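A protein chain is absent from this complex, but the other protein chains hold their places.
== chain A ==
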Amino acid sequence: MRCLLIASESAEVLFHWNDREYRQNIQQKYGVSQEGGEGLPAFEDILSTLFAPIIISCSTLEDSYTTFTTENNHVYVLHQFDECLYIAVNGDGGEKEDDLRRKIYVLKKMIEVMFGMVTLSGNLLRKELRPQDTEQRARLWKYLHSLLDTYSLLRENDQSFLVEAVERLIHPQLCELCIEFLERRLVQQLNSSVERAGEEVLHAFVLVHTKLLAFYSSRNASILTPSDLLALIVMAQDMYPSNIDLDDTSPEDVESTSGSGPESFYTPEPSPSSRGSSGSEKAGRGETPVFEFVDPEIQMAEDSLHTLEISPLDPSSPRRVFLEVSHKDGLYPMMPHSMYCLSLWPGITLVLLTKIPTSSVAMSVYKYLEDFDKLEKRLHEGHGGPPSARSPLNMQDIRTKMDKFIKALGTSELQSAHLQNVWVEFKTRAYTKGGPGFNKELIPWCKNMKTQLCGIYRQCFLSDSADLTQRLSAGLQERAQAMVREKLMDWKDFLLVKSKRNITMVSYLEDFPGLVHFICVDRSTGQMIAPSLSITERTTSELGKGPVANYIKNKVWALVRTTRRYLQKGYSTVTLRDGDFYFCYFLWFENETGYKLQPVDIPVLPDDSPPIGMLACDYYKRLLRYYSKNHKGETVKCYELLTVHLGVIPTEIILQHCRQLASKLWEPSRNLLL
């Protein structure tokens, strides 16, 4: 009984995802209310009809709805992002309110990674999410469903997605070896090849299931944020699902999960030669050959803004992803990259992230968007007169730059006529002497400019033609794949096993009697360490499959939810005696040399604030920024420790354990971080 939908303000369903029970439930409801109808209309139309009162009421009320609960424990969570209303429903008790809110934010994050700045224009996003072409729509929605399924599976089974931090394989020598290889051999060779078609490899990393074996960023690349990295891991997992990896799933479980949602375990043909007849054809996903025959020309003719292929789907063609880039003059969110996901062996994947040659356009577009956004805000606030006098917003400066930008666009292949027209209109209104000038009447034109800019961005980075011209050649990709395969050949089996028992509780039992489980997270780097939950050194059956392991797993999951709740309300230390267990949670700050810093009062957040974590919305980044205000010039690090002890252990001993763990855990790994 789960459902997630995105609706526009006019109650149009832009995207929906439901499980079978929910679908049946809704159809039944609709069938009852519309007796004697000849056949049910499309499911999304039913949804739209049934949800319409809620959606419309949301825009009527000033203080919008965030949650409903019903007597039979159905939970509804609503969140409005600009013009899109997200509604998540759970009727089976499997997800709590915060899970639903997190899911909403994760979906939004995924959409941002997929569509970049197009998400800033409600109008364009609507068309992007709900293509008029039904086949295209089906394909896009199917991809989003599959991403959501993958994410849900990971969140429910993988500790790194539980706490939203990346887990590394703990094997210093091998990691170092591998990083060196990526740097000296792979990336260097790729970037010096002529077949790279103007693309430049910025980041390369090897994943063993969801765990990171090695990560290399080239020198001129900006840092890949944990949030983006986690999102990319979800995408890679979605492409090459590793159902054996799931920490706590026994073989039977795997069968049953994959049985319930076979589409989410689709594995594409590994052979790059399946690219088919022509590189210019948009290849459908292997399983949906029907869509291969959509003629791009016809779509282009329909509407210049009509949705085109969201991402090329043959294995050798990259996915377009939009990631945050920190430049010397500031942060640029949603900058276009290409992501190449190359499967080395089942479970082991090489991911390459490249910068595409035209990405500077994205930066300009972002800057202008920001300017017009600021201007619009100021006009809303009712500041009359030319804003240039009052703020860093220098309209004259913008005018010259914008003129240049449009001129440059004119020489490219992009269709910038609309933008030009709107800009001309804007100029006559804003800059002409005796014209209306800068007042509220200009607001619609600001909006219009933003839409047009997003349109340019969309043409540049999301349209079909953008992908065709730029990509690492298939041969080059094959070579890269082969190189890394060769390098890791001897380690392959070891890695697959290691990823399942990265570190085990057994090695801690002697030093920490009574300790059942722990998770330690370095929030400044977004990395975590935790013993694998399912397998112990002694036996795989006792704790691995038994109800005890499952019980502990559920407790750990509940503990993380609880501590987040307290953290949201400003409590950074929590200890709980729950049943036969004693749980501890600590969050603290250190400087670079490991000196423990004084705590401060952590901001108290409202209930509907973004979920605490790193994937969808990086809470810890904001926390660190907040904390650093009083520690200027010092690098502040933030750590979290969760422990589960047997309840019979005296509290003093438990606290002693926590302290020892805290000081000990990061020591070995500190040398081999990113």
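Points to keep in mind about this one:
We take it that a residue touches a chain if its C-beta (ideal position, glycine included) is under 8 Å from a C-beta of that chain, and two chains touch if they have at least 3 such contacts; residues count from 1.
We adopt the following convention: contacts and distances are computed from a predicted model.
Considering only "Cysteine desulfurase, mitosomal", "HPS4 biogenesis of lysosomal organelles complex 3 subunit 2", "Transmembrane protein 237A-like isoform X1" or "Eukaryotic translation initiation factor 5A", the record for the omitted chain gives "HPS4 biogenesis of lysosomal organelles complex 3 subunit 2", by its UniProt protein name. Within the full complex, the residue among A:Thr119, A:Gln459 or A:Ser572 touching the omitted chain is A:Ser572. Listed by residue number, the positions of chain A touching the unshown chain are 26, 29, 50-51, 53-54, 57, 60-61, 63-74, 76, 89, 91, 558, 562, 565-566, 569-579, 584, 586-589, 596-604, 606-608, 641, 651-652, 655-656, 658-659, 661-662.
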